[in-house]
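Note sheet for the following structure.
The complex appears here minus one protein chain, its other protein chains still in place.
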Amino acid sequence: MNDVKAITVDHLTKKFGNFTAVDNISFEVKKGEIFGFLGANGAGKTTAMRMLCGLSIPSSGNATVAGFDVYHQTEKIKKNIGYMSQKFSLYEDLTVKENIRFYAGIYGKSNEFIKNKTGVVIKDLHLEKEANKLVKSLPLGWKQKLAFSVAIFHEPEIVFLDEPTGGVDPVTRREFWNLIYEAAATGITVFVTTHYMDEAEYCNRVCIMVDGRIDAMDTPQQLKKACDAASMDEVFLKLARKALRSDT
Amino acid sequence: MKPAITINNIVKFYGAKSNKTEALSGISFNVNEGELFGIIGPDGAGKTSLFRILTTLLLADEGEATVDGYDVVKYYKEIRKRAGYMPGRFSLYQDLTVEENLEFFATIFNTTIEKNYHLIKDIYIQIEPFKKRKAGKLSGGMKQKLALCCALIHKPSVLFLDEPTTGVDAVSRKEFWEMLKKLKQQNITILVSTPYMDEAGMCDRVALLQSGKILSIDTPDGIIEQFQKDLFAVRSSKMLPLLNDLKICSEVEDAYFFGAYHHVVMKHKNEEQQLKNYLSKYAGDGLEINAIRPNIEDCFMALMKNTE
């Protein structure tokens, strides 16, 4: 892993009125890293992620994503990231191919690029037979894998995944993580949130947010050692139970 | 012990006649009185369909079911008096306050908060400081507690909780299961569904559900005992190549990520030595091989692969 920074966050704060949703957080994510972003509901994960995606302007502090500033270069950030969440993924009433085409089109990719890469993606996901079927006819796990492939179709520098595996069966969940590893191996930085604590172990580094602040950030091994815990689940419970606020 | 819920060969189809898909394909099991019974399965397994059939909201295409001794079709009115139900989507009035929600649900079940306060007391005192707050302004964990109070306020004999912990963080999930354990002592039968495999251990018995079929029904320990194969947790500093090597090993039936380790299912018993030999090239990379007891997720995956 080299030392190019994909994301730098420096004393970033977001306030809504009197409420400080994100309180002075700082961290860096290296290129090609799989960075896990954990926290209880209302700890400020979503707000932080929105700022990094260029959807929300910070109250103070600095941050760059793919080298672009989150205050002034949000359009450039959006061009260079991919985003996928459990809730919003694909158009159910479009076919697999149409979905790929649509999203690739948004990012201004050439027809030739789209055509070639569509073939590769469909082959990698073993969706040859389903390529012209409506997305709603696919099982949930396949949809999520397809959604991920679509999110990184335009070869972004960073992909943000917001609880990508919620409700997915254990076998497909692991297939999904295989896709994440493959993407990371090609140099894509992965920024992921999850409620499954075993998935936290798959990350290169994990950051745990409590009450808007970063409470711990390290490799899963180091975190477990520091907390004297056997699993990330225990680490999380030990840290998050201290939370004072549980409100969004 | 008399069963609180009986389910006999329930089949449910979805979609138009030409393009029917089976949501439930012939499910049968019983839940005993006072039992905390878990239905574990991913989204789309058929959990919600089953809950809706049992709560009289849907008609099954085939099969029968009873709740508290009453047939879900013929005596749906009786069941509606006796069942408590918390659907997967949050079913509270966002523009009513905590107190107003609770009062409303108490009234429609012909009771008052005072009458059954002892049932919800432990849970309600946690949200009582916010009783004048609108439900829409509560956090996920608090909403979940309020929803549980609303489902409990009429002292149901059977409580149906459809994915109460989905989308809720690990801390709130733990708290929620602790509440259920306490409720069990009030002799309320609880049927609860969840996509989180690690929650199975909290139930008296579980049914593993996948694609409308039951993979297995037993106590959590019983399900684990059914796992006959040897299982190892393996790790080294080079996790990805290790997994790829494991997947092509002829003695290995299955290998997959599991937290900080890879879980390795062996084809035959007592082949730890063969595995060690096979992985000897990782000896310098901090290789660890430990025989482990499987958990519910291991069992679920093995059962899933068997049925495919």
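All chains are identified by letter, namely A and B, in their written order; residue positions are counted from 1 within each chain.
Note that a contact is a pair of C-beta atoms (placed from the backbone, for glycine too) under 8 Å apart; a residue touches a chain by one contact, two chains touch by 3 or more.
Assume contacts and distances are computed from a predicted model.
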- What is the protein name, per UniProt, of the chain that does not appear here: "Polyamine-transporting ATPase", "Nitrogenase molybdenum-iron protein beta chain", "ABC transporter permease" or "PaaI family thioesterase"? "ABC transporter permease"
- Chain not shown, its touching partners among those shown: B
- Which residue among B:Glu100, B:Asp204, B:Asp218 or B:Glu272 touches the omitted chain? B:Glu100
- Could you tell which one of B:Leu57, B:Ile224 or B:Cys249 touches the chain left off the display? B:Leu57
- Touch with the missing chain holds, among B:Lys2, B:Lys77, B:Lys132 or B:Lys269, for B:Lys77
- Message: Take the complete complex as the reference. Which residues in chain B touch the chain that isn't displayed?
- Response: 52, 55-59, 76-77, 80-81, 83, 85-96, 100, 103-105, 107-110, 150-151
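By our rule, only the chains that are shown with their structure count from here on.
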- Query: So in the complex, which bits of chain B are touching chain A?
  - Reply: 41-45, 138-142, 166-172, 174, 195-198, 210, 240, 256-260, 297, 300-301, 304-305
- Query: Tell me, which parts of chain A touch chain B in their complex?
  - Reply: 39-43, 139-141, 163, 166-172, 174, 177, 181, 195-198, 201-202, 220-221, 224, 231-233, 236-237, 240-241, 243, 246-248
